[in-house]
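In this view, the complex is presented without one of its protein chains, the others remaining in place.
Per-chain numbering from 1; labels A and B assigned in written order.
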Amino acid sequence: MPVIPGSFAYHRPATVSEAVGLLAQLGEDARALAGGHSLVPMMKLRLATPAHLVDLAGVASLKGIQADGNDIVIGAMTTQHELVGSELLRTKIPILAETSLVIADPQVRYMGTLGGNVANGDPGNDMPAVMLCLGASYQVTGRGGERRIPAREFYQGAYVTALKPGEILTAVRIPVPPAGHGSAYEKLKRKIGDYATAAAAVVLTMNGGKVASCSIGLTNVADTPLWAEEAARILTGSGLDPATVKRAVAAAEAITSPATDNRGPAHYRTKMAGVMLARALARAKERARG
Amino acid sequence: MAKSQISMTVNGAPVDALVEPRTLLIHFLREQLNLTGPHIGCDTSHCGACTVDLDGKSVKACTVFAVQANGADVRTIEGMAAADGTLHALQEGFREMHGLQCGFCTPGMIMRAYRLLQENSAPTEAEIRFGISGNLCRCTGYQNIVKAIQYAAAKLSGVPFQEAAE
Partner (left out) sequence: MNDQTLTAEQRAERLQGMGCKRKRVEDIRFVQGKGNYVDDLKLPGMLYGDFARSPHGHARIKKIDTSKAKAVPGVLAVLTAADLKPLSLHYMPTLAGDVAAVLAEDKVLYQNQEVAFVIATDRYVASDAADLVEVEYEALPVIVDPLKAMAPDAPLLREDLKDKMQGAHGQRKHHNHVFNWQIGDKDATDAAFRKADVTIKELISYQRVHPCPLETCQCVASFDKIKGELTVWGTFQAPHVIRTVASLISKIPEHKIHVISPDIGGGFGNKVGAYPGYICAIVASIVTGRPVKWVEDRIENLTTTAFARDYHMSTEIAATKDGKVTGLRVYTIADHGAFDACADPSKWPAGFFNIVTGSYDFPVAHVSVDGVYSNKAPGGVAYRCSFRVTEAAYCIERAMDIMAQKLGIDPAEFRMKNLIRREQFPYTSALGWEYDSGDYHTALRKAMDSVGYANLRAEQKAKQEAFRRGETRDLMGIGVAFFTEIVGAGPSRNCDILGIAMFDSAEIRIHPTGSVIARLGTKSQGQGHETTYAQIIATELGLVADNITVEEGNTDTAPYGLGTYGSRSTPVSGAATAVAARKIKAKAQMIAAHMLEVHDDDLEWDIDRFRVKGNPERFKTMTELAWAAYNSVPPGMEPGLEAVSYYDPPNMTYPFGAYICVVDVDVDTGTTKVRRFYALDDCGTRINPMIIEGQIHGGLTEAFGIAMGQEIHYDDDGNVTTASFLDYFMPTAVETPKWETDWTTTPSPHHPIGAKGVGESPNVGGVPCFANAVNDAFKFLGSTHIPMPHDHWRTWMVADKLGLHA
């Protein structure tokens, strides 16, 4: 049985515009190659058979982690390993490193990129829910030029995103949460490195023991990542007392529609989204100041 | 499909070759360079038996095309012993601590442990286990692999090795 990819032509542009030009010219049969650790496994199983691969590894401008005013801008080709190692991110947006460390394994993190993890629309990827939670936006370039797409408007279905054909994600722009915020990414998985059975991302701020702001993202409990707005609204202004948390959990569960698979039946995964949310809230509260 | 010219350094020696773009690095190493130390154990990039060190990163060679490694500095298990044959501290540690049985996961495991100790020269047991979570073993149950890596960490740091009491 084939566990060897089909043939393709390999291109390695040096700039974004070269990459975009190639993708436009080569059309539907071309795929962008980032870290490759989602695409190459699919190619080996012949679930993806691109005739052309446009390797973005040579595009230097896609790397880098920069502060830009109140935002941090992360180049799409930044690897998970680099996210974990960034002192800037660890101090300003600690949920990113925490999430990276539950993605796959050390080898995959050396190659897997943030751009790859957010752009391909795989409902199992962890970063998208975190991006929804943080209110991130994606800088995207195509033949028609550059545009910025809010993460909360990016995901349309399993493997269906707002990216137009020939567009590539060049950077992720994240507004830095207020100093003293609390955050947590709580992921239930069958084993380390597995896709989430269910996971919850929480970023909140506290003021005088009450929730001043709250944002919640859920992973792998629908065919897109979910932004649990209603649950967050319920929690805002509360002291995260058990009764309010219970109502927020119910609101979060209500928006899930997970797949039944080897991780468990759908209703179990819905319940686990709720449990992960409750645990993420508790840890985020512990970490918050205020 | 037309072949591409690639060059890289493998275990300190320059290599020039022609490969199809779709040739996976693991096949390039094993078939064209006859470096059969790294092994293939799965189809889905889970087992880590193919792990090599590429430009200072632990990489699963089954999930990377040889063309992506053009210009890279690659090290495999065959490049771990010194030129005079002296085993690397990890190779010695795996033997001392019985960290292998069938030997199939061992090259990838040692290459990953090598980079792990570069990242963190004195890892705790939990850090070791997390650090090798991308490498599967069916024979040892990992316990003696952890000891082997602790042995090597101690040796590389010039610290006496204390085998933890069971």
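Basically, a residue touches a chain if its C-beta (ideal position, glycine included) is under 8 Å from a C-beta of that chain, and two chains touch if they have at least 3 such contacts.
Since this is a predicted model, take the numbers as computed values, not measurements.
K.L.:
Specify the shown partners of the omitted chain in the complete complex.
P.N.:
Displayed chains contacted by the hidden chain, ordered by label: A, B.
K.L.:
Among the options B:Val67, B:Leu100, B:Leu117 or B:Ala154, which residue touches the chain absent from this view?
P.N.:
Of the candidates B:Val67, B:Leu100, B:Leu117 or B:Ala154, B:Leu100 is in touch with the missing chain.
K.L.:
Taking the full complex into account, find the residue in B:Leu25, B:Ile77, B:Leu117 or B:Ala153 that is in contact with the omitted chain.
P.N.:
Going through B:Leu25, B:Ile77, B:Leu117 or B:Ala153 one by one, B:Ile77 is the residue touching the chain not shown.
K.L.:
Of the residues A:Arg148, A:Arg190 or A:Arg233, which one touches the chain left out of the display?
P.N.:
Considering the complete complex, A:Arg190 is the one touching the chain left out.
K.L.:
Could you tell which one of B:Thr44, B:Gln118 or B:Ser157 touches the chain left off the display?
P.N.:
With B:Thr44, B:Gln118 or B:Ser157 as choices, the missing chain is touched by B:Thr44.
K.L.:
In terms of residues, what is the contact footprint of the unshown chain on subunit B?
P.N.:
On the side of subunit B, residues 20, 22-23, 27, 30-31, 34-44, 46-47, 49, 76-78, 80-81, 87, 90-92, 94-96, 98, 100-107, 110, 128-130, 132-146, 166 touch the unshown chain.
K.L.:
Which residue numbers on subunit A touch the omitted chain?
P.N.:
Given the touch definition above, subunit A has residues 1-4, 6-7, 46, 105, 188, 190-193, 197, 261-265, 268, 271-272, 275 touching the missing chain.
Methods note: only the chains that are shown with their structure count from here on.
K.L.:
Per the contact definition, I'd like the list of subunit B residues that touch subunit A in the complex.
P.N.:
1-2, 4, 20-22, 24, 43-46, 48, 51, 57-60, 62-65, 67-68, 112, 115-116, 130-134
K.L.:
Which of the residues in subunit A end up touching subunit B in this complex?
P.N.:
3-10, 12, 33, 36-37, 40-41, 43-45, 53, 55, 57, 81, 104-108, 110-111, 192-193
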